[in-house]
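With one protein chain withheld, the remaining protein chains of the complex are depicted in position.
Showing subunit A:
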Amino acid sequence: MGILRIKMPDIGEGIAEAELVEWHVAVGDPVQEDQVIASVMTDKATVEIPSSVHGTVVSLGGEVGSKIAIGSELVRMEVSGAGNISEEDATPEPVASEPVGAHAASPALEAPMPDPKAEPVPEAAAKASPAPVARPAVVAPTGGASAPRAEGEKPLASPAVRARAKEAGIDLRQVQGTGPAGRISHADLDAVFEKGAGQGGGSAKRGLAADTSVKDIKIVGLRRMIADKMTASKKHIPHITYVEEVDVTKVEELRATLNKTKRDDQPKLTLLPFLIKAVVLAVRDEPVVNAIFDDEAGVVHQYGGVHVGMAVQTPTGLMVANVKHCEARDLWDTAGEVNRLADSARKGTITRDELRGSTITITSLGALGGLVHTPIINHPEVAIVGVNKMQIRPMWDGREFVPRQMMNLSSSFDHRIVDGWNAATFVQRIKQLLEEPALLFMEG
């Protein structure tokens, strides 16, 4: 038997540390080779770390939400072969002051179901221990603590525990008792309450009742990243939001025609590629909106290429995928890239590189887009174009009302860099291009 340390692997691209977002194992768990033990996150990509060995988890290297440096200890496992930790440093670093024997025994005490096979005192560690070796099992001498109740056997609990369970509508037959002889303690009930909290644990009560529960959700990983980014943007950037309506009847007709006549190998077109094309052309007139503002250095990096960030809603939260060099793409090429990025973002296979480097962002919620919204700029960019929902509205053509396919654009700009006039000019140009889509394809 030996103790093996699994280190935080190098997950590439010069990353120095990663945030721990989830443990897939707990102390005492048996782990198979290649079984995922933890999820860590870098920028916006989540990486799952598999175990390289077969063994039992002895200690975890950090809490969810903590940053773990590449190369530092991720978990410590007890393995059947030789370990990679010598007797001298068998104590995990964070608790170096604790006697070896005492610490080595603690996993068994913390583990909910002490497994006699998971003998907690590794021989090597025990020998090296200056302290007397703690007796591993303080529980029932027969190991009955973890024995599940036999079929039909009454649950064992004190009257106070029974009363509390009844009040909460918990059937004690379903509760695992961790005490001697499988006795169910208040702590065991607490565990049930905790587990049940997420799934409407108050099922026992019928009718209307005040729900006084508060669920604490640790903000980690992507959600924390989104939170930080939103705060940075709203805190640093004085936003100006400008809304204009666009008649998209013609561009929609064109899109329908193109979709009907396209080759099979060409992607189906949505409005987004047309809008990207319009943004690319409008940026030529107002290059100030296609930029990164390094406010600390006091420099605006105005880009020649148009890298359009595309907000994508994924199961874990909002991501911004980068459609690079849109100025060098035709409509079909843009559409293909948009589809590919949206797909991989939703699947979680998007790379870190595909999630950064955009110079202007488009955000669209499609049919959910509403009439108007006030988009937050993707810091440190200076402009974001928001797409609202499309609908047929009666428009006055000078003689009568005619039904037209209309859509609003709600766009925000960094008012430190972009004046109202520039913002308006930029949006009006997009409007013009979309209303007369032929202009989109007039080069030069």
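The criterion applied here is as follows: a residue touches a chain if its C-beta (ideal position, glycine included) is under 8 Å from a C-beta of that chain, and two chains touch if they have at least 3 such contacts; residues count from 1.
To be clear about the criterion, contacts and distances are computed from a predicted model.
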Undepicted complex member, UniProt protein name, chosen from "Threonine/serine exporter family protein", "Dihydrolipoyl dehydrogenase", "Sarcosine oxidase subunit alpha family protein" or "Peptide ABC transporter permease": "Dihydrolipoyl dehydrogenase"
Absent-chain contact - pick from A:V36, A:A69 or A:A181: A:A181
Among A:Q32, A:S66, A:S158 or A:T349, the residue in touch with the chain that has been omitted: A:S158
In subunit A, positions touching the absent partner: 140-142, 144, 147, 154, 156-159, 162, 166-167, 169, 179-183, 204
